[in-house]
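Dumping the structure here so I can ask a few things about it.
Note that one protein chain is taken out, while the other chains of the complex remain in position.
Just so it is clear, A, B and C label the chains in written order, and each chain counts residues from 1 on its own.
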């Protein structure tokens, strides 16, 4: 196996990842985490739902927290270029035999749901209600000063298949880890918006959501968040970091929300707009691909993730086995 | 007058600004500035030419320093998506009655020169020799740790006309300053690659190059450069900053090279990939648009710039008068 | 003239500068500045008085804001080693013919007031009420994250005389500016606590308080404060900076409170505990002593200051003329 040839003229134009809905079991606790601790801004709030945006975003929401009985990740949302692209996208998914369900989403224009071949639920739209800029209202900056949603990362039982599918719809691989023995992909980072990734996949029981990432200005904001979490009752929610990934060169921190959804705080990737950008290959045996500085990640980071809504199984032991044994 | 309607499907696809050639009068002095002080990496060097790249770039050059009798700015280089776009671009410029000259450029694929309606020399190509990544070779990081070329900024005698032209070829306005009395544009920032700008225009005698900007990781790198320049004989080359622009929200520093070409060091802009991103309007009378923190810029910053090669006049007093009196 | 020989065994042991009382005309406005903007912590508050401490301080107060008809600076407070030193200090001042007035100060042990030979009001005590540490309560950190009061800076009409007096009571000069022509001191920085200064003097009509300084963790906190002040109605209160002083190597920012009292925000000085530390001499004609990076300070910075309580004259034109013409 090897990387598929990039599709430079995809069947429809995805601009970027946009938002995700997280089902949470205690809305007040989640609010304390996302708003009071991370510093996301509330854009709407009802009895059972909180809409959030980050500081430089003008779209209405990047995270929707929904009160539910059971924690889970819901649709990964993507913004397409315009309504024509939306129809082309619907046509594409139908052509693949995947379900296309038109849904009402508050603050979004026409939206349809579908899922990818492994069952990851996806949602596409072209326009979301726009809000006035707040990136220069510095009195609002708190917590880790999150600027924008950056990417999704998912466990895939077959990363080669995931990459082949997302490549077909225009996601370009920027970096990848190969299992030299089998020639198979262990993990891959793919982008639409010109950074290292909009969505990444890593070999594991799945599909499950590994994490959602937010972009922040500098490593010092991440240190501020660590100090804050460590002294306000959230120390057990700090999972991994701070550190530098070899892959993507990101300065990172992983924290867990009150339902164990994993959030990455992130800065320092690089520009990838060149269509001839060469993907960077990492060997599965190179420990620096994970942490450039050498410190190992905890087991939880490799094993735990959020099940997606509609997932048929919810027992990690029963989820689809990864094609490469862990 | 008002902003033109964005052209979302332009006649050809420009990926990003790419490079510029600067004619310099003393190559050793320029090397001391760009390489030893700013920290750009030499990728090729001959008796009369130095090619440079920044740390995360894989294209061969972002700055070409050429030994000449007279300091001046030469072609502003742009990378197009592929060779088909290159031909479409040549066709477009010919259709406008602008000259298209195919030239040999070392390390670049087919390249043509032209100029914009005000006489700014431009150069287009689709492929440049690619070099191995060095962004994780941290021993190479020096000076201000420049990561990539970010944008050009030019004096234009008629910003409305400049914006109309670049809008037609797909540059989208992200922020602009309006003279409320005349309704004319005083300045505008336009992008292709998803940041605040690839090229910006400001009202003034021209066309002249106001500055070339480099992106760096954090404000602390800019403080490091200030300390270094201040104690290695370059203090007189520090022109303005550090500060925060209201427009673009950039943390900035302006320095002058040994021939007075102006270089901006820059961090902290924001993502602009949404096709429905609303341009931010600033009033010419709002002093915070220039410096959010209030400190005024020196006169030199408003008045001085580099003449472009082939410019018919080189006396600022004789250059085309700006349409709005300064 | 030249620097006096350091008195290594002074007549009494001053530990450090401690606090200052500022008379302010609108307590609510001052609170908005010191508490909501700078981020100092309120330790006590009455109808007409606010006591503040910085984040790593355990003494009860470093700034006392007192509602008054007329803005002015009051006693500069110093902490002595123990009560025996306090009595030695009182004895010393009496011996110099300076008044010693024992006063009641809330939260302080036995305290006396006096003034220096130029009329700067001083206050000495050995113990202040101690509060629990809050430096690891990171939820309290706001604004510029002030850690501790760092120093006082005063206009003196005769810096040689000021230095001679403070040298006698154990303040050691770390850096100084000399007028090469007259051989006189233009300015001097003197310390007790092991940093660059507890109190500094600069040639000017006086005595007046030039500024009170606070220590913060990194330059990024100062940039945060600039962004905050610039977007919450305080932009006109930003007076000078950010910049690096040649003298002291401090990264600085000067802001004005609602009554025009000047506050410096400061980081990056160096350790000065060695008794054989050589003072660093700067020439009055060296512009980098003021700003290493070359940018000039505004006139207000050289000319404006807070009158001290009990000052006989309050018209700058009538205050004691500096011995070196400005």
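Everything that follows uses one rule, which is that contacts are C-beta pairs under 8 Å (C-beta built on N, C-alpha and C of every residue); 3 or more make two chains touch, one makes a residue touch a chain.
Note that the structure is a prediction, hence the values are computed from the model and not measured.
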item: Listed residues B:230, B:255 or B:320, member touching the removed chain; value: B:230
item: Candidate in contact with the missing chain, chosen from C:35, C:90, C:120 or C:147; value: C:147
item: Contacts of chain B with the absent chain, listed as residue ranges; value: 136-139, 141, 218, 220, 224, 227-228, 230-232
item: Hidden partner chain, residues of chain C it touches; value: 8, 15-16, 56, 58-59, 79, 81-82, 127, 130, 133, 135-136, 147-148, 193-194, 217-220, 246, 249, 268, 270-271, 273-278, 280, 292
item: Hidden partner chain, residues of chain A it touches; value: 218-220, 223, 226-227, 229-231, 235-236, 238, 242, 244, 251, 288, 292-295
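Just so we're on the same page, only the chains that are shown with their structure count from here on.
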item: Chain whose Cα centroid lies at the greatest distance from that of chain B; value: C
item: Where chain B and chain C are represented by their mean Cα positions, the distance between them in whole Å; value: 44
item: Rounded Å distance, chain A centre to chain C centre (Cα mean); value: 50
item: Per-residue multi-chain contacts in chain A, two or more chains; value: 136, 218, 220
